[in-house]
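Beneath this line is the structure, given in structure tokens, with notes to follow.
Only one protein chain is missing; all other protein chains are in place.
Entry: chain A
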Amino acid sequence: MSIDTTAAAQTDTRARIAEYLSRFFPVHDLKDDENIFELGFVSSMFAMQLVSFTEHEFGITVENEDLELEHFQSISALDAFVTRKLLAAAPR
């Protein structure tokens, strides 16, 4: 991946994550670094929905080793996690 396409992919990843998360916090303008787990109870299945979205949307697998809440706590954190996973999986 070139630097340009990487940057574009990152923007796109961030936008897709933000769009998905806005469904859960419709009356709140979610900031990129805001901790979503501190915004209060969403639903009991929210964590699994977020894992499922991440895997389906970006074609990656969230392994047991990846299961740190910090990776999922904000738009920026999830963006960084997805980008790392995608880069690790990309052919070199």
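Keep this in mind: a contact is a pair of C-beta atoms (placed from the backbone, for glycine too) under 8 Å apart; a residue touches a chain by one contact, two chains touch by 3 or more; residues count from 1.
As a convention for this text, contacts and distances are computed from a predicted model.
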item	value
Hidden subunit of the complex - UniProt protein name among "Acyl-CoA dehydrogenase", "Peptidase M16 C-terminal domain-containing protein", "Oligopeptide transport ATP-binding protein OppF" or "Anti-sigma factor"	"Acyl-CoA dehydrogenase"
Absent chain, residues of chain A that touch it	14-15, 18-19, 22-24, 26, 29-30, 42-49, 51-53, 55-57, 64, 67-69
